[in-house]
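Complex shown without one protein chain; remaining protein chains in place.
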Amino acid sequence: MAQRWTITYEVFRKKGSHPPHFDRFKLDVSPDEYVLDGIERIWAFHDRSLVFSHACHHSTCGACGMRVNGLEKLTCITPIHKVTRDGGVIRVEPLKNFPVISDLSVDMSLLYQRMEMVGQRSVLPIEEEGIPDGLLYGKEQKSGHLRLADCIECGLCMSACPISATTSSYLGPAALAGAHQHSIADPQAASLVDHADGVWRCHSAFECTSVCPSNVNPGWRIMDLRKRLISSRILGIFRRL
Amino acid sequence: MTAEKPHVVIIGAGFTGVATAHDLALRGCAVTVVDRGPIANGTSGRTHGLLHSGGRYAVNDQESAIECIDENLILRRIVPQVIEPNGGLFIALDDSDLEYGERFIEGSQACHIPIEQISPQEALRLEPNLNPKLLAAFTVPDATFDPLRLALSFAATAKSNGAHFRLFTEVEGFITDGQGNVTGVKVWDRAQDAHGEIHADMVVNATGAWAGQIAAMAGYEGLPITPTPGVMVAFDQRLTNRVINRLNVPGDGDIVLPQRMMVVVGTTSFQIEDLDYVPVIEDQVRQMLERGAELIPALKTANIRGAYMATRPLVGKGSSGRSLARTFKCFDHKETQGIEGLVTITGGKATTMRAMAEKTADIVCQKLGITAPCLTRDVPLLSYRQFYILPN
Partner (left out) sequence: MDEATNKPSASNWLTWFDARRRDVGYWAFALNRITALGLTFYLFLHLGVLSQLSQGPQAYDHFIAMMKQPLFTAGEVLVVSAGFIHGLNGIRIALNSLGVANAFQKALFIALMIVAILVSFIFAVRMFTA
């Protein structure tokens, strides 16, 4: 497509302890370019002080998550035409619920710490990832192939979750989904999140599932964990009888 | 700078920078890594993640091929948590490919790359989405890795051994003593918007494609590096579990590899002037789709998930990117321009990052009078998440 659009980027800026503000940049873009491409051009040609996080540019690293016009997006795979039209505005802000390092970059340490705590497996058998609605538990024939997990630890879900917005102690959808993934291999892992700030704090907004760019479906995983925790509790009662 | 350990500042937190930080930290240096962005925000982050078996270079560039197979085995051992270790295939689709196959067998043997010829039927059984018209196939020990997480694993381990990381911190110039020797770097902390200095006993320029620009800040204009970008296109279906290569001389769009729920097709090779932003060229994206579809026809029905450019640092100036050898070179600026305190490492490929770091660390340690041996072949790397868990 040889079409060119004129877009205005409204970029959140924050340096040190100065109060934040928005800077506006007019760009000539192709509608098929990605939101991240525009941000990179702003840094390269307009403002070298712009701080933003990125690495792979193909949705495997999870570094470039931002809020685009109010909604969490992975900016490297979000085409401009999906978020605005010719002459429109793209408002870019850092993810919510993480401390801002500067401008569009946030400190995701908490997310990584929690993923480590729940033991989410970064590489696992391909049959054990992307499980649709509990169909698989040892039924598929193992191919012996491994693959990197669906979850790219991008933090979009934690930014979108309304509960994560109001309490920092809630583990959040990413960690809970990670615990679910771990519990496929080791059922004991479910008990790591069986507490008031774990699976039981979720209020079914399902926005995590909606914004996830990687098919993790944290909403479903949290509910599936609850089902299995309740089942094992009930079975436990019968076993003790 | 501590009185006991020599302080090394590494410019660049890409693969070369973090692997060198890891090596030097193990050998007893105090290390500070500075990068104007986050970890792997340059070329390293954008690699499609091919852990080379070396098969691609077994005919034309055997030095590189041997480096690759050696490092492939080491990385599989020390950092399996970021690798999809499912092997690869070289596929012949026409007579030219078949002819090349003979040289491929010889070359692989010469470079001790374990290959096995399998029948087309067997290849299709292993990978049902391959072009059914394939004429010959070889298995190779290729693999796929997660670019950022591989870098984070080295960085985390370095951090656990005392390395400091100052990200979003751009080097603006060098601090020199009266004789022009480098004694530190002047930095701009972009996050705080504050300027400062970091003093060092040695500075390592590990900025990859930007190595020439940084070396020029120290007064060295002639670094023989040709930044060579290429396109990568990611598709939204995992059409293969193995890396698929075209069995022929290295060309454009002859690699398709899996990564999570995607496949990535790469790449091309051309010249640019402006390193900091390389726009995606639509024709090249189309070319990747066409070439990739020769190997895996189903790509024609997959959707493009992302397309981007990555600029490789090729060592040695030349007119065609493809004819440059893919080796890496370490430049001691004492030799190039008579100044102490600065060493530049550039060139190379992701697969050989640890070896590049070893050679660089050897030179740095020799200059600093450190006799500790390199330990990185055998030390398993920490979980990449530790980078965010360990305090700075």
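Think of it as A and B in the order they're written, each chain with its own count starting at 1.
By our rule, a contact is a pair of C-beta atoms (placed from the backbone, for glycine too) under 8 Å apart; a residue touches a chain by one contact, two chains touch by 3 or more.
Small disclaimer: the values here were computed from a predicted structure and weren't measured.
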Contact partners of the omitted chain among those displayed are A
The listed residue (A:20, A:144 or A:187) that touches the chain absent from the view is A:20
Among A:41, A:54, A:182 or A:226, contact with the omitted chain is made only by A:226
The one residue from A:5, A:98 or A:112 touching the chain left out of view is A:98
Per the touch rule stated above, chain A touches the missing chain via residues 12, 19-20, 69-71, 93-94, 96-100, 106, 133-134, 160, 162, 164-168, 170, 203-207, 209-210, 219-220, 223-224, 226-228, 230
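Note that only the chains that are shown with their structure count from here on.
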Expressed in whole Å, how far the mean CA point of chain A lies from that of chain B is 26
Note: in the complex, chain B contacts chain A through residues 37-41, 44-46, 48-49, 80-86, 144, 146-149, 151, 168, 190-194, 232, 234, 238, 241, 258-262, 264, 274, 276-277, 279-280, 282, 305-306, 308, 310, 383-389
Interface with chain B, chain A side, in the complex: residues 1, 15-16, 33-34, 37, 40-41, 43-45, 48-49, 51, 53-63, 76-77, 101-102, 105, 108-109, 111-113, 115-116, 122-123, 126, 130, 143, 145-150, 152, 214-215
